[in-house]
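For this depiction, one protein chain was excluded, whereas all remaining protein chains were kept in their positions.
So, chain A:
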Amino acid sequence: MASRVLLQCVRSLGRPSLRLSAANLAVRATAAPAAARRPLSFAADSRRPRWLGQSSIPSVGVLCRQYGDLPPLTLETIKDRVMYVLKLYDKINPEKLQTSSHFMKDLGLDSLDQVEIIMAMEDEFGFEIPDAEAEKLMSPGEIVQYIADKKDVYE
């Protein structure tokens, strides 16, 4: 049903936008002297391909309603973002970084480094992680699991 409404929306704004667009005005200006001879067919011919051309998204999306929200999270995107942020951290060697690598044992980080990493994750995903739960997150896989639990992302 929503798709039908959308199609009607597209069709209804396809027509008035033709009158408003400058290209069409130029065509009409040139067509005006020849308008006496073949007004309808010329306009009809010029309308159809132009409407098909304008049915592509950019002009259509302007008058449709858009809601502001982030794209939905998936486990893959969470994992990609977490690994991206971790690779940017200068105390971690990006080659040695794996999803299951332990921060303290494998990567040789400090507890304060782990606090910094959790803070970077908070900034990335935009929600607070309390310290009681943050001190248990010791590898990127655990961080991904925790964020998926908090944000209700599952497969």
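Just so we're on the same page, a residue touches a chain if its C-beta (ideal position, glycine included) is under 8 Å from a C-beta of that chain, and two chains touch if they have at least 3 such contacts; residues count from 1.
Everything that follows uses one rule, which is that contacts and distances are computed from a predicted model.
**Student:** Given the options "Sorting nexin", "Signal peptidase complex subunit 3", "NADH dehydrogenase [ubiquinone] 1 alpha subcomplex subunit 6" or "Tubulin epsilon chain", which would UniProt use as the protein name of the unshown chain?
**Tutor:** Listed in its UniProt record, the absent chain's protein name reads "NADH dehydrogenase [ubiquinone] 1 alpha subcomplex subunit 6".
**Student:** If I consider the whole complex, including the chain that's not displayed, which of A:Leu63, A:Met104 or A:Met119 touches that chain?
**Tutor:** A:Met119
**Student:** Quickly run down the residues of chain A that touch the omitted chain.
**Tutor:** Within chain A, the residues that touch the unshown chain are 111-112, 115-116, 119, 131-132, 134-135.
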